[in-house]
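Data first, discussion second: the structure below is written as structure tokens.
The other protein chains are all here in position, but one chain of the complex has been omitted.
All chains are identified by letter, namely A, B and C, in their written order; residue positions are counted from 1 within each chain.
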Amino acid sequence: MGAYRHFPIFMITIPLVGAVLLPFLGYLRQKWVPWAAAIPLVSSTILGSLLMGRMPAGGYLSYHMGNWDPPFGIEIRVDYVGLFLMLIVCGIALLALFFSRLYIFKEVSGGRLTAYYVLFLLLSGAMLGFVATGDIFNLFVFMEILALSSYALVAIAGNRNAVRAAFKYLLMGAPSSIIVLLAIGFLYSATGTLNMADLSARVAESGYTEVLMVAFILFVIGFGVKAALFPLHMWLPDAHSIAPSPISAILSGLLVEVSAFAVLRITFSVFTAGATNLVGGTLDAVSVFAAAAVLYGGIMAILQKDLKMMIAYSTISHVGYIFLGITAFTAEGVAGAMYHMLDHGLAKACLFLCAGSFIYVKGYRRIEDLKGAWRQMPWTCFAFALASISVIGIPPTAGFISKWYLVYGNFSRDRWPYALILLLGSILAAVYCLRVIYYMFFQPGKEGAWETVSKDAPSSMLAPIWILSAGTLFFGLFSSLLIPSLLRAAKFLL
Amino acid sequence: MPEKSTFSVIPLLAMLLPWISLVVILAMPKKSRRLRLWLCFLGSLAAFGVVLVMLPGILDGNTYTIKLAGLVEGLEMRFTVDTLGYYFALILAFLWMLATLYSISYIDHKENRFFAFMALCESFLLGCAFAANMFTYFIFYEMMTFGSYPLIIHEETTLARRAGYKYLVYAVSAGTVLFFSVVAHYFWGGGNLGFQEYGVLSLEMASRAALMTIFFTYLAGFGVKAAIMPLHGWVPDAHPAAPSPASALLSGVILKAGAFGIIRVVFNVFGVDLMRELGVFIVLAVLACITIVVASIFALTQDNLKRRLAYSSIGQVSYIILGVAMLTHDGALGGVMHLTHHALMKGCLFLCAGIILVKTGKKNISEMKGIGYKLPITMICFSACALAMMGTPPSVGFITKWLLGNGSLEAGLPVYIVILLTSALLNAAYFLPIIYIAFFRWDGDEEEKGHRPKLVFGKEADHKLVVPVVILAVLVVIVGIWVTVPGFPYSLVSRVVNVIFP
Amino acid sequence: MRLFHNYHYVAAMLLFCIGLYTVIVRRNIIKKLIGLNIMETAVFFFYISLGYMDNGIAPIRVGGAQPGQMVNPIPQALILTGIVVAVSVTALALSLVILLYRQYGTLDVDHLMRQEEDEGEGEKGKGAEG
Partner (left out) sequence: MKRVVSLLFLAALAVLLLYVVANMPPMGDPQSPTRTHVVPKYLEDAQEETHAPNVITGIILNYRGYDTMGEVTVIFCALAGVLAVLGREKRGRIYAYADRSRVKSSTIVKTMVRFTVPFIILFSVYTILHGEISPGGGFQGGAIIGASMIIFTTVFGLYESSQRIPQKLRLPLEGSAVLTFFTVGVLGMVGGGNFLTYAWPHIAVSLQPAVVVWLTILVEIGIGLGGAMVFISILFSMIREGEEVAVVP
């Protein structure tokens, strides 16, 4: 591997250090801050892509921090799936960053600009570290960076609603972090180690099954809040709809996925490697909640009048998809969940950025105001339509592929009621997405609603939107690039 | 599979050609309306030409195949042009070309959107026709479902919106059911979604209940498009609301995509033997019989011409289903051939209705007194097709009825003949009044002094409107007389059916 | 009976529940934050107790201290990190509280939520302008 083994640590630390250096630049030349903020993310993306080419198929890259061997030092463990997710994080964060450059003046006053970009970089770096780490306490530390920066980013607009939404988020998020910490304590008390690979071996032979079982439940609750799994989702609609749109895109498109990925890792690389019986009951309960999430999120999304609120509820529904895939406990289900993380990330980020684009051009947030938007903002509307198609799961978008694997994964373990619920969820998605598309394309606009708009959003905002929506199409058409390796990885996990 | 299977890009080429129209529309400046639309027509003409190129090979028993994308073993996007798929592609591309020509003159607003989605739909439907397995078929079928929505609501009236809404509700639910059945098929069928001549599934693979589930979910999924009776709700609303070329395609091709799906399921997925063992063909036949009779009765009560035609389509598509459900040689022959026959007849009828609407603005049958004198060519073509629908020889309708009758005798169930005769009578009852009103009634005919209007030839409408109508009407007769000409339905369908029922 | 032997853990768990109760039930947001800190403290207490040892000494290798007698240093190290994290969360939470108080003039959660309902959809719609 040579120098390549250092790449993951640089992917993580460069955004963090960039965030620390950014205030100097903000002090000297505030104009350059948006461009400078892109540099760390671009370099992380480049490093990740280079590493992707060198990644051994089916293997993983283990990096021993400070040359200490794993149970003693901290390990970074990047496998194919993790690296893949890290690249998604880099890519989507980068696009949202470019989108922010013009958009952010709409929602954030000038004095807070530097802080916005600093927090943005911290959030991205923390997500990368969160995905890459192989140590369970380190997972907690990165989760805290991620949580703190996201609370602050939700509040950054500084108005009444933003602060309230952020506080609501914090009041649910902070206890959940403490619960995770407690779970780590339980796990440590029963095994005496914090390294995930070591844990999976020791969990299997540990005699303290009750402790481990409750630790798993606490992990699911703790990460479930961050991932907005159904009964713990209350913070999400407010936070995601009130945050500035690029941040909504990150929260909905990445943060939720990353938290679900944490559950996936805890489930498969820590607990079930040797002791499936420990987690079976919990996972059954989780799948019930996930099924409820699919339906609840879908129905609530249909009832919304605010566009971003609708997209946020749709996220709750899709978190249910991901969890149903994870709990299906089949290679297809897990691969489907992973692929859904990708396509949901792309599609949701695209939808939120489109919503941001409407806010930027016209200040419209309500779905009804979008009637006839197509005439004036065709590019935004087309991208929105494409991403919605992926959210519904209509071929040839990536949403279809992941839906196929999720349904099939649930089918093949005789969990067909969940398969039906997934399908019902996609009907609900069709209802709420097609309604917006219908308003945009086939309804005449209200008198004077769009007259002052002569052109679409600026191209620096359209480019990220289009890259994302083209991504959903690309990963739908060329899903054969990833699906076999994901299936292999999922089989390896099981 | 058949004797020779060769790699070929022709199917892909045929599928991609309509996209030329799309590119043209996006690229050309706003002012060049004529040029743009003619290029669109050329796109569909080229697609038809490319499809035609494959004809000799198909008649030789060749199969063309090309792999588009592969996910994992068994789940791949692949085109394989077998005789049955080619047969569907041929009529589809032909009717589409005529409808595009017709639309150039017919569509007067938002033509960009209309032509773009016409092209998209044609491409997706060709994808359906060429699909080598259920996965591919399902993907193109779903895309076609959503691609045809803008065609239905093109007029953007309240009526059209409501019809479009209804269409979407039916289509989305059907798509979901279909998704379920494809997954179930994949799971129980051992990961084999391909179409094979004698079917893929067997009782060894899964339990009876599982196979029944797969069959009935397929039936419900495709039945919405094929307008089998309890699932037909969107059809009578969508046809009158859509512009006439779109209605012609809806009933000529898009309904057939559903019927084609059922044909594929019965012959290529389940296979005749398994159908007999499961006994589900009875359900299929009963549903088809009910649809045939009830739809015809509903058609009687409609005054709106296109609505009456729509109900007629519902009944006629069920002829195909009935023919397939007989599970006999002649029945299958008649049913599958009716796919083309009905496309020709109903395409022509809807295009005629379009001309009437454009030239006189009349939608209802009761208003059409004496219209045959104003629009003689149109109404002659209309009458020819209407007579064909009743089964009058020499026409394609007669061929269908004859073969279906044979098939029912072969199956030993003469009750089907009763159904067919009833249907023919009802067809006569709802078509003859139109002809009567058009030619033998005129304004003021009940008074003494009423003058019979003068026949005016040659001035009735734009050639782009009339030519497709005439071509179709002529074909209705010609195909009904020279049945065995190579390239006509019999030559292709008999190849398929002779394999299945040796 | 192990429950009585593990009385540190029992205390930590009870403290955890008390903290969670405060977070859930108390209406004053400052008190909620206090509850949050109680929860954190409970977890820290739990961790430190994990390293407990009868007659243990501090894990500092000076003056010939025997490693065998030292308490477990790992939980202590983890909890140093945990404390800093807790302080950071509290700082951010307090700054949010300050802003909330400036804007709503109240620290009562019920009051805040009621205002949300009063403002209704319209306010939410123009959230950006605030």
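In this section, contacts are C-beta pairs under 8 Å (C-beta built on N, C-alpha and C of every residue); 3 or more make two chains touch, one makes a residue touch a chain.
Since we're looking at a predicted model, the values are computed, not measured.
Remark: the absent chain touches shown chains A, C in the intact complex.
Considering A:Phe99, A:Phe137 or A:Phe475, the position touching the chain not shown turns out to be A:Phe137 (whole complex). Annotation for subunit A: contacts to the undisplayed chain at residues 5-6, 9, 13, 16-17, 19-21, 23-24, 27, 63-68, 71-74, 111-112, 115-116, 118-119, 122, 125-126, 129, 135, 137-138, 141-142, 144-145, 148-149, 151-153, 155-156, 158, 163, 166, 186, 188-194, 202, 206, 208, 210-211, 214, 217. Although one chain is not drawn, its touching partners on subunit C can still be listed: residues 1-3, 5-10, 13-14, 16-17, 20-21, 24-25, 49-54, 56, 58-62, 67-68, 70, 72-78, 80-81, 83-85, 87-89, 91-92, 94-96, 98-99, 102.
Convention: only the chains that are shown with their structure count from here on.
In terms of Cα centroid distance from the overall Cα mean, chain A ranks first. Work out the mean CA point of subunit A and of subunit B, and you get 44 Å between them. With each centre defined as the average position of its C-alpha atoms, the distance from subunit B to subunit C rounds to 68 Å.
None of the residues of subunit C touches two or more other chains. Note for the complex: subunit B touches subunit A at residues 69-72, 75, 138-140, 142-143, 146, 150, 153, 156, 161, 164, 168, 172-173, 175-176, 179-180, 183-184, 186-187.
Subunit C makes touch with subunit A in their complex at residues 16, 20, 23, 29, 32, 36, 39-40, 43, 46-47, 50, 74-75, 78, 81-82, 85, 88-89, 92-93, 96-97, 99-100, 103-104, 112, 116, 121, 123-130.
On the subunit A side of its complex with subunit C, the touching residues are 106-107, 137, 141, 144, 147-148, 151-152, 155, 157-164, 166-167, 170-171, 174-175, 177-178, 181-182, 185, 188-189, 194, 241-242, 305-306, 309, 359, 363, 365-366.
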